[in-house]
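The complex is shown incomplete by one protein chain, all other protein chains being positioned as in the whole.
The block that comes next holds chain A.
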Amino acid sequence: MQFMLLFSRQGKLRLQKWYVPLSDKEKKKITRELVQTVLARKPKMCSFLEWRDLKIVYKRYASLYFCCAIEDQDNELITLEIIHRYVELLDKYFGSVCELDIIFNFEKAYFILDEFLLGGEVQETSKKNVLKAIEQADLLQEKTETMYHSKSFIGFKKAY
């Protein structure tokens, strides 16, 4: 995989992960172009498209688009499930994830992604193992800081 982008229906970039070296200018150009292309597509359309010499695999979850660029030889369907597994990981970690979680806890979204994908390849597909790594980190944290951990947070979001 060459990169992964998460952006909202309004075209706001929420997460970007680049697995190939590119300049900031190129990254911005690619993002602009792709966000436009993907947002212009209709709901029932196919999840894959050719773009430059890459294949784009994307899927929409509620207000967020998850969009991966893969190479010619890569498997489209399994990439679609990479996206889904990532959404499941976020969901499990945040407890019914929504766009706001990713905005306010962007660093966590990056950490989870790093446990799941590294260098553009799947590192660990077991949900349990990925979350174990993340939870361990949170535990390490809680040793040093007393955390206010609110389950009602999730309720708040739902009511909202």
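Note that in this section contacts are C-beta pairs under 8 Å (C-beta built on N, C-alpha and C of every residue); 3 or more make two chains touch, one makes a residue touch a chain; residues count from 1.
Please note the rule applied: contacts and distances are computed from a predicted model.
Look at the chain that isn't drawn here: its UniProt entry, checked against "AP-2 complex subunit alpha", "Calcium and integrin-binding family member 3", "Macrophage immunometabolism regulator" or "MIF4G domain-containing protein", names it "AP-2 complex subunit alpha". Residues touching the missing chain, restricted to chain A, are 8-10, 12-13, 16, 19, 21, 24, 28, 42, 44-50, 52-53, 61-64, 72-73, 75-78, 80-82, 84-85, 87-88, 90-94, 96-101, 103-108, 110-111, 114, 118-129, 133, 136-138, 140-141, 144-145, 147-150, 153, 156-158, 160 (touch as defined at the top).
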